[in-house]
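Here's a structure for you.
Heads up, one of the protein chains got dropped from this complex, but the rest are sitting where they should.
Chains here go by letter, A and B, matching the order in which they are written, and residues are numbered from 1 within each.
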Amino acid sequence: MSIRDKLSALLGFDIDFDAPVPPRKTETAAEQTPDEWRFSRRIMRAGGRRLGAIYKILGVICSVVLMSTLLLTVAGMPRYGVDQEYMDTVTYEYISHGMEYTGAVNIVSGIILEYRAFDTLGESFVLFCAVSCVLALLRADGADSEPERVEYRDISCDPILRRTMRAVVPIVLLYGAYVLLFGHLSPGGGFSGGAVIGAALIMIASAYGEDVSGRILTERVFKTVTTCALSFYCLGKSYTFYTGANGLHSVIGNGTPGNILSAGLIMPLNVAVGMVVACTIYGMYRMIGQRRF
Amino acid sequence: MEFIRNFPFFSVAVFLFSAVICSVLKPRAARIWTTAAEAVVLAFSLSVLIYTTSGDTFFRYNMGHFDAPWSNQLRAGPVEALAATSFSYVLLMSHIGGIRYAKADIEPKKQSAYCTLLNLVGAALMALSYTNDLFTGYVFLEILTLSSCGVLVIRRAGRTALAATRYMVINLLGSGLFLLGTCLFYGITGHLLMEYIRDGVATLEVTGDYAVPLTVTIGLVCAGLAIKSGLFPFHTWMPDTYGTATPTSSAVLSGIVSKGYIFLLIKIIYRVVGVDSAAMTSARHILYVFGIAGIIMGSIWAMQSAHLNRMIAYSSAAQIGYVFVGIGLGGQAGFTAALFQIIAHGLCKPLLFLSGARLSEASGDSTEFADLQGAAHRNKPAGLAFAVGALSMVGIPTLAGFAVKLFFAAAAVEHGLLVDIATLTALALSTLLNALYFVRTVIRIYTPSGNAPTNGAFAPTDGESARTRDPGLIAAAVGLTAGILLLGLMPGVVSGIISRGLALFA
Partner (left out) sequence: MENLFRNYEEAVALILFSIGFMTLLFHKNLLRKLIGMNIMDSGVYLFLASMGYIYGRRAPIVENGDLSAERYINPVPASLVLTGIVVSVSVTAVMLSLSIRLYERYHTLDLDVIYAAARSRREHR
């Protein structure tokens, strides 16, 4: 029994690997090329052969030099897997007092959202910045002078995909929500949870296409959610920074470590970050894949 | 704690918050909001500058409820405040000076996004000025890279996408090296806060442990930041980038973004490794050699280019070379010269880009020198502004460029004969070439176009657009010129702040 037969038996319907795939719209580059471009390509080929050899030798030399320098560095580094004393000043505080001071059972969560929160604030703004750049780059407006666009194959009407997604998406969403909400108690947090939710949104979009995702996840929704979440993050953290630096008492308590409602701002911030990440990942998928929301 | 000590943090927070707000505002509101944010941050930075210089003091600011080795920290002293003031000033001036072009160059729906990105550039620069934590430095370095790529590529014309790609590739190489260097610093010292790393490095130098990793780490960090700021062999993205972006973006990119990276480098030299560290000294000598090469090659390429924008861009490569020569010379005098150059060049370049854009607009949107003939008569304020900027680059007394060259000469004499001769030769050669290409340009824009043949593509007319007033540009030109004159007439004020600040910096 061949693999195909086994699979067919398993799935309950006939599958045919050799069935003709609908042709993808790919033209050879030469057909699309403007004249002057073909000309320049010919020049490149002629000049490239001579330069190519030098380029390759240079590349090999550089790689060898860089790699051996870095390996020398590794040879001089502290021993792998052994506790280094000089690391302890910082890590001891994080591990021994982290839970008491931040209320987070997951020490890494405590570090990224309390001790080193400024980095993390910057990091969400990296995402925000990236999505602004992607919008600026790919957004197709009326006054678009670019040449013809590449067409993408629409797979959204595929019944297998839809059926599978109907089963999988709720679970993935639930899992994402769990990772978000329990970020301070177990492995996870805003970014991982947000990425899972973003993946679920992408699944919905690819299975149901324009008619569903285009109506629910509009740009307006996307912008509102991102702006609210980022503003909350910015203001909440500013409050902590301000009170912390000025030695004021912060009204945000830590609660009992281990409870879901504990660890001060960490859980709400995880949710906010997760929203931003989910929206960003979905937005990037839409912009890069479809060029519009 | 005095309230003023919150201002460094507020400068970052105001920009970050207004970036979020701008993304949902209408274009006009976003522009006004951004200008207001820039002005507010300028006021913050200026008051921090006055506070720290008058008290001859510096202060640290914990980001959160935890103390020094555990939390992120900001630090503000005279040098940081001076950098922040000059960055925010130039950002404000470049923004209001280029509003007219931004309106024309950028599609209406993306105008708010442009303001968002400008705000993020500002936030990243403020954070880089004040941060006392190496990893925070990396994060905001990336924000600076991405947002500057955004302000570059938002103008959808010609080869902006290509220019941005080259810019990003070079920058990613630099970021990769810098990130690895940061991680290695953590690996061998166990800290990410600058003072603590320096203590660790000092101990390592005494005990002799991890000698190879330490040297490589310093090399990686220096190379990464030098690549990002566009030191000589890695300057190739400059002409494309500065030549194709909308004038505000060119001004911001050349005036302050590359300076942000260099400022972080100076900070690392002073506060992470220590100026006197042996490994750092050899790294600085390498930077010196590349700086000299950059000065000469940049000037030569600038001479050869046939386009105004490309000429100004190549001259940027030369000016970045100056900063690295200052860093390479080292010592109080060398770093004073480098920091002074960062500020002076940050004022001159935006003035040149903004007024250059206006001149080429008055010449039928052409940047070729042949078409620019007589442009200063078609638009008098822009011509005057361009002349001021160009003469300052050449180094005419009473302008900032002259003081820069004096400081570099003074820094060079402190060293041996060979360094002295090399630096002074490079200075002389660069001044000569600068004079050739900048004075040539000034003469050309002031030569009445009636006498000379144009190259046919454009018949100079006193068109409508050339005569319309552009209050934003005039305000920016006045502001930047005032800065250049201040630096040129009273260099002692700024260099005094720098040298007192450097004493507190270490």
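Please note the rule applied: a contact is a pair of C-beta atoms (placed from the backbone, for glycine too) under 8 Å apart; a residue touches a chain by one contact, two chains touch by 3 or more.
Note that the structure is a prediction, hence the values are computed from the model and not measured.
One chain is not depicted; across the entire complex it touches A, B. Checked against the full complex, the one of B:Ile4, B:Val24 or B:Ala161 touching the unshown chain is B:Ala161. Checked against the hidden chain, the listed residues B:Thr34, B:Ser129, B:Thr367 or B:Thr481 yield one contact partner: B:Thr367.
The missing chain, though absent from the display, is touched by one residue of A:Met165, A:Leu230 or A:Met287; that residue is A:Met287. Only one of B:Ile4, B:Val24, B:Val40 or B:Leu172 touches the absent chain when the whole complex is considered: B:Leu172.
In the full complex, subunit B contacts the hidden chain through residues 135, 138-139, 142, 145-146, 149-150, 153, 157-159, 161-162, 164-166, 168-169, 172-173, 175-177, 179-180, 183, 186-187, 192, 243-244, 307, 309-310, 367. Touch with the hidden chain on the side of subunit A covers residues 29, 32-33, 36-37, 39-41, 43-44, 48, 55, 58-59, 62-63, 66-67, 70-71, 73-77, 79-83, 87-88, 90-92, 94-99, 105-108, 111-112, 116, 119-120, 123-124, 126-127, 129-131, 133-134, 137-138, 146-150, 186-187, 189, 191, 257, 277, 284, 287-288.
To be clear about the criterion, only the chains that are shown with their structure count from here on.
In this assembly, the C-alpha centroid of subunit A lies 31 Å from the C-alpha centroid of subunit B. Listing the residues of subunit B that touch subunit A in their complex gives 1, 5-6, 9, 13, 16-17, 19-21, 23-24, 61-66, 69-72, 107, 109-110, 113-114, 116-117, 120, 123, 127, 133, 135-136, 139-140, 142-143, 146-147, 149-150, 153-154, 156-157, 161, 184, 187-191, 200, 210-213, 216-217.
Put simply, subunit A touches subunit B in their complex at residues 69-70, 72-73, 75-78, 84, 86-90, 93-94, 101, 114-119, 121-123, 125-126, 128-130, 132-133, 135-137, 139, 141, 143-146, 223, 226-227, 230-231, 234-235, 238, 240-247, 250.
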